[in-house]
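To start, the structure itself, in structure tokens.
With one protein chain withheld, the remaining protein chains of the complex are depicted in position.
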Amino acid sequence: MLHLFRRSLLSMIGLILILFIIFIAIFAPYLAIQHPTYVEVSTEQGTRRIEERWDINFQDKFIPPNSEHYFGTDDFGRDIYSMVIYGTQISLKICLMVVFSATIIGIILGGIAGYFGGKIDEILMRVTDVFLSIPYLILAIAVAAALGRSIENIMMALVLVWWPQYARLLRGQVLSIRENQYVEAARSIGANNWRILFRHVIPNSFAPLLVQITLDLGAVLLVAAGLSFIGLGAPPGTAEWGLMISSGRMHMFHSWWYATFPGLAIVITVLGFNLLGDGIRDITDPKLRR
Amino acid sequence: MKTWEYIVRRLLLLIPVLIGVTIITFVISHVIPADPAIAFAGGPKAQPETIERIREELHLNEPLLVQYFYYLNDLLHLNFGKSYLESRPVLESITQYFPATFELTIFAMLISVPLGILGGIISAIRRNKLSDHITRIIAILGYSMPIFWLALMLQYLLAYQFPILPLEGRLSIGLIAPQSITGLYVIDSILTGNINTLSASLYHLILPSFTLGFATMALLLRMTRSSMLEVMGMDYVRTARAKGLSERVVIMKHALRNALIPTITVSGLQFGALLGGAVLTESIFNWPGMGRFAANAVMGLDFNSVMGFTIIVAIIYVIANLIVDLLYAVIDPRVKLGGE
Amino acid sequence: MRLIPDPPGKIIDGEIKFKDEDLIKKTDLELQNIRGNEISMIFQEPMTALNPVFKIGDQIAEVIILHESNPKLNNKNYRFYNKRKIRKKMEKQAFEKAIEALKMVNIPDAEKVANQYPHECSGGMRQRAMIAMMLACDPDLLIADEPTTALDVTVQAQILALMKDLQKRKGTAIWLITHNLGIIAEMCDRVGVMYAGYIVEMGSTELIFDNPDHPYTRGLIGSIPKITEDIDELEIIPGNVPNLIEPPSGCRFHPRCKFCKQICKEKPPELIEVEKNHYVACHRYKEVKYSELVDFLKKK
Partner (left out) sequence: MEKDQIIKAKNIKEYFPIRKGIFSTVKEYVKAVDNVNFYIKKGETFGLVGESGCGKTTLGRTLIQLIPPTSGTVCFMGKNLSEISKSELRKLRLHMQIVFQDPSSSLNPRMTVKQIIGEPLKINKKIKNEEINKKVLLLLKTVGLDEQHMYRFPHEFSGGQKQRIGVARALALNPDFIVLDEPTSALDVSVQAKILNLFKDLQKKFNLTYLFITHDLSVIKYISDRVAVMYAGKIVELSTTKELFKKQLHPYSIALLCCIPIPDPKIKKEFIVIKGEVPSLINPPPGCKFHPRCPKRISICKKIEPELIEIKKEHFVACHLYQKKV
């Protein structure tokens, strides 16, 4: 598999970027200078949840990047470098969970609809039509607004917005793979529908799905950051990139570093996913391999 | 299938989609929140009397199905409730803000579509040459960047550090908006012959519309490039060469028209992405459009406005898609117009 | 015709003589004036060879405008032509000529077909349109690359008959590329047999079928079932076609050849004239001939 990546420099860069981000997420406690503490608080709805707290030190606020604070400090004197480092954990958690859940829902519903066709298919397609007829960012905003402010709610909103795409993609794949003669061959040797669906059809529809998943990891990250930016995600004070940009925005003109570095972190991560996705597409799609 | 039949069919298909949209927004507003009344009242800090009043107003004590019909009835009368932030009906706010957003998105499209297509063609023709690599890198950066961050960076660089473009707003301070005819400042200025407002509004449009359109441009660039490359390997392009046509004619006439078909579809769909992106862009450039209105509503827990905005944008988007679909049928003679 | 794009395809060496001029040395512009005008080509897949977004008549008219209507009007001033006022008139004339061309290939209502898009026509119809397009400028040479492989037998017969008829009327040379030996026997005067990038045998059709001297040609003819004979078991050429990335040494057919000797593994044979109008590239064609004689006598 690896030798295929070597053919394309850009996808190789993407792979390295992603491995780099994963490395940072895993070793964040060793790389960061400051560390958050976690406290349990009760929410407006009366439930309890864990919240992330960073030490506040007003003497150190708005220090420009230097050898001690590589990315400078923010309006509460917190080290932006450390917050960006810890931000990888939250970001990766959001995109992996969202894309994974949406894919599972999409595979099951899209697979069944595409394979069995008929009424089930008709209903599913109309439902996805409706979902796709609302711009996804706006739908996510509405759902997240209804659920209330928290990272979990953002993830839920994003899954709700994202699954129809996968259902569509997989349905299309299943429809075309169903035409292959090996499916008919499986039927003629007595395989039942479920075996055909899960053994012959779905495994073969994975390649384009994989490309879409990789590209969507980046897209989900962008949308999640956007939601945080307008105040729908993590509670204030959390090391979440979108949120940091949002609070840095007020101080842009005197402390440019505040919003810049979290943004760069987003760009690098999303770029990694996009390059990787493009690379996988080039490898799996023989049409573009020319 | 005849063209009119196709149009009728598409219009009829609009009905279930619109009903579906209302169901989704209904579920979001009445079912998902832990207590819809609290959500509509503006969060848990609202007065108990207000919450009680809203409960009555929205019939929240009735069964869900009844609630839905009340909701649908309201929508049919264009009653989207009251905006708590602005203390006036949501519809009124949105009609006021809509032209600004419309102007911004149209300009974003005008920038991104031609640039994207042109870049894609150049990239495909000069495949694996330097200009191809540069355009591809711009493209991939374009859809890897959070739009609000790009907006902040451009604003900081081009309006603050090197102040060559205005910081925010639709017009320079001190200028009075042109007489409102269409609500689009550029067109109104032309209609009223007001050069000052025309140049000022164009000047103010540059940064926001470029920011908003950047991701779309990147996406179109990539689409055009790959479909150009695919088309150029097709048999009919070889036929065109075998006829003795020059490379220029082969590409511009035979390949391009086929390659643009998928691009057109995507351009239409991108209209929705632009409306979404407007929420983020407008709030940074302080653009008085419905995107900024929605962002403020979210921050201020003005749930009514958020929902009103959502449903109106959905309707606009559905209609935009319909137009694209009809256009598509004109461009591609192969579209059997919905026949299966 | 130099239609393989460069890269990846490149003519490494050699020359292609067309009317005593070497095509390899021609400039792009000169080639464009030859393509479609003096040499034309029809392709295997009529379904994809026509551009789906233009009307059939317009696609044919395009060639006519390009090469015929105005002798001055070559690619150089194609752009110029776009601006002229007479454009409409010329297009109309060319379109009428296109309809004529469609009539020539026996399309029943040519006016209607000319105004249709390719997807509205059947495969046979499209292949006819393709032939009409490529013959519109009376080329001297028509290259037909498997023109009927994608078509049904009854339609195939129509197309072949049409090509024969047009050849008689217009005197066009046809270069037919096919894997179907039946079509070769019906249509061709002379044949070249290719194996793994080499021409292994070449000559008049009758000689090749009656008296094949290359073992590959013999195997090929023996391995096809025929409707005119009763056969119990088909002949088989052992092994598979080699890939061209690492072809076998010497004669490329030697691993599958029952006449193979040491020399075949070492030296690629040259194409030599064994009798008038009959060329073979085989070191051991005499032995092949001899064994043929033996077989023949055995049968008797």
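All chains are identified by letter, namely A, B and C, in their written order; residue positions are counted from 1 within each chain.
Keep this in mind: a contact is a pair of C-beta atoms (placed from the backbone, for glycine too) under 8 Å apart; a residue touches a chain by one contact, two chains touch by 3 or more.
Just so it is clear, the model here is predicted, and its values are computed rather than measured.
Enquirer: Touching the left-out chain: which of C:23, C:196, C:221 or C:260?
Expert: C:221
Enquirer: In the full complex, which of C:173, C:234, C:263 or C:293 touches the chain missing from this view?
Expert: Residue touching the absent chain, from the options given: C:234.
Enquirer: What residue numbers in chain A mark contact with the hidden partner chain?
Expert: 180-182, 184-191, 195, 200, 203-204
Enquirer: On chain C, what residues meet the omitted chain?
Expert: That gives, for chain C, the contact residues 122, 124-125, 152-158, 160-161, 179-187, 205-206, 209-210, 219-221, 223-228, 230-231, 233-237, 240-241.
Just so we're on the same page, only the chains that are shown with their structure count from here on.
Enquirer: Which chains are in contact with both chain A and chain C?
Expert: Touching chain A and chain C alike, sorted by label: B.
Enquirer: Busiest chain-chain interface by contact pairs, anyone?
Expert: A-B
Enquirer: Pull out every residue in chain B that's touching 2 or more other chains.
Expert: Not one residue in chain B touches at least two other chains.
Enquirer: Quick check: in the complex, which residue numbers of chain B touch chain C?
Expert: Interface residues on chain B, with respect to chain C: 234-236, 238-247, 249, 254, 257-258, 261, 331-334.
Enquirer: Across the complex, what residues on chain C touch chain B?
Expert: 1, 3, 28-29, 31-37, 40-41, 43, 45, 48-54, 62-63, 66-67, 75, 78, 117, 119, 130, 133-134
Enquirer: Which residues of chain B touch chain A in their complex?
Expert: 16-17, 20-21, 23-25, 28-29, 32-34, 39, 43-44, 136, 140-141, 143-149, 152-153, 155-156, 160, 226, 229-230, 233, 272-273, 275-277, 279-280, 283-284, 294-295, 298-299, 303, 306-307, 309-310, 313-314, 317-318, 321
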